[in-house]
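Here the complex is missing a single protein chain, while all its other protein chains stay put.
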């Protein structure tokens, strides 16, 4: 297929229509995190074989809001920022595979097509939603500062229903912005067969992580988090039993590919 | 992976979060079509191996607007219509594979996540856009009638740029609503590897068509069509050299799976 | 100001930028209605002087979903349907002014700017929301028919929170599609002064109704309706105590101006 160019579809002779450029992908943005504990059985239910629960604190969950600007190597998206800016909210747990602890995104919502497509590559099960996060700003009364007392809210809705809302009030500088999302991701990439009743056409377990991270000072503080029921969502199953902490951090990251950990091939 | 349910991601124990139910998928909607001819070389450039141009009228293109309501077998989406309604605009050409003429969607835009996900299954290379189509209505002055003189417009925009606009004025009843999109589709399903430089993890040629169609009277008439340039789109490469006709038709269709025509497996 | 043209802003020499053309305004669309009774005191609280409650059934409310295509006298919007199509959901009660019973829209959400602007003219207090309504279609399994058993849902969300959802199952043909929204509207048009502490710069009571109506057969049937709380909305205050009926009807209407019933002028 050498005549068709483009990392993603639609592939054409020029590759110009491709929804995504090839990696590396760059991201600059603000992360608002609430870490909490749920019933470990709820986490376990979300881990398909061959994944096992994390050896300690298996009920730990991070719900993370991110307000991103992103681009490929050319950076051209930054000059047409509708192609660069998006927001996401994602729930992360931890798991174990072959003696290594991984993070795993179990639910995630974004608000653009290019972000959803990156999820297909990286194994994030993205759906579209409406995500908002208070933005810091150095001037005026209509924004918190990244300082003690700075209050940041995150909200998530999908299909017109509020799914989650969090409020984090910064208290002090912190060594990190949490532990749940601190490992490379262990994600599945599944694609059903087009043939009814056939096994998945694609079924892989992959590892995916950032190639590089540049970050500002992390802040931690108190947090509240409410999760709401929806007929088409199960985020609220990860019910909040105990808040661990809230965090805020600005980061710049690079993603430049992952690794296949295990794969099923279905003969034809 | 028997503990995880759900036709599509995110897969969970209950399957309730799945972005799509398993087929069959039902659609009821209105189709506005402009068929025209472009330079056959432009069509050829969009056909990757092993596809060949159609033996006759290889430059024929259909640009189709569809205003859909859709659901799975349970029909529950119809009671929460944000999950059922979407619009799309797609460009179709014809091609040949192993002596059979197929249709092939080369570019397509939709406005919901569930529609984009169905595209991943069916090989339609969907991106998000803003699509509008004049709706018929039996009452009042703010709608055409499905009758001679009824005038229908279709517009397509993506990333804030107008990509296409068409106007069709119905003239007479027609035996069909065109010939370009009249064959089963021959589509590729591609998914890049998560590993940089590796071959595609999924690379299939599939055939996909409707399991059943119920349709109203087709109408044809005169049509105008304008295509506009965009730095991230190549629809305008299929430049309009000669309008063939415009069509309008209401349809109900069922999609219930396709067939793999050819597949590449990449050993690990 | 004769050099500036345009019915609405922005006014220019040509008038071409005006968000609205001058009336008459034409609408073709589908109306889904649930009529019910709430505590009459809740309705009364929403009626500012000089309005009084309706003499009978003062607690009657209609929640109406409308899926519209609309245009001005030139009809040009129908050829660029992003300018013509919108959806709304509105709550109507009845009241009395000077011995005449009027309808009055107390809450309303729309999804376009031109619809919001028409509300400013007609006294509908429009905010933006996400509104969906099951659409009938003659073909396929993904749509109800306008016939006994046809089931239609309406949903309303604003700021990512679901505010209302209704389901109506058609049972029989009906002489009307309800009584609550059957009178001309008695609406206030208020605009605060730009000067802090000053009285409203505009304060009128107006009567507004359709100049002509063309309608299909009305249908009635059973209905369910749920209203949900929101920190910025009070629709749920009109709590559902007793469902009266659900209705479905397709209509074409013309609006061609209203009448000022009472006005306050603030001298400068």
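Residue numbering begins at 1 within each chain, and the chains themselves are lettered A, B and C in the order written.
Note that a contact is a pair of C-beta atoms (placed from the backbone, for glycine too) under 8 Å apart; a residue touches a chain by one contact, two chains touch by 3 or more.
As the structure is a prediction and not an experimental result, all values here were calculated from the model.
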- Item | Displayed chains contacted by the hidden chain, counting the whole assembly | A, B, C
- From C:38, C:69, C:103 or C:122, the answer for touching the chain not displayed is C:122
- Message: Of the residues A:130, A:159, A:193 or A:208, I need the one that contacts the missing chain.
- Response: A:130
- Note on the structure: Missing-chain contacts on chain B, rising order, are 130, 132, 155-157, 160-162
- Per the touch rule stated above, chain A touches the missing chain via residues 26-29, 68-71, 75, 78-82, 84-85, 130, 132-135, 137-144, 151, 153, 155, 165, 167, 214-216, 250-254
- Query: Hey, which chain C residues sit against the chain that's not shown?
  - Reply: 1, 3-4, 7-14, 16-17, 19, 22-23, 45-46, 48-49, 80, 82-83, 106-108, 112-113, 116, 120-123, 125, 127-128, 159-160, 188-196, 201-204, 206, 208, 231-234, 256-260, 263, 265, 267-268
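Definition applied: only the chains that are shown with their structure count from here on.
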- Note on the structure: chain A turns onto chain C (C-alpha superposition, degrees, nearest 5) by 180
- Item | Homomeric contact chain A-chain B: same or different residue positions, threshold half | same
- Message: What's the distance between the Cα centroids of chain B and chain C, rounded to whole Å?
- Response: 35
- Item | Centroid spacing, where centroids are CA-atom means, of chain A and chain C in whole angstrom | 40
- Query: Measuring from the mean C-alpha position of chain A to the mean C-alpha position of chain B, what distance in angstrom results?
  - Reply: 30
- Query: For chain C, what residues touch not just one other chain but two or more?
  - Reply: 130, 132, 155
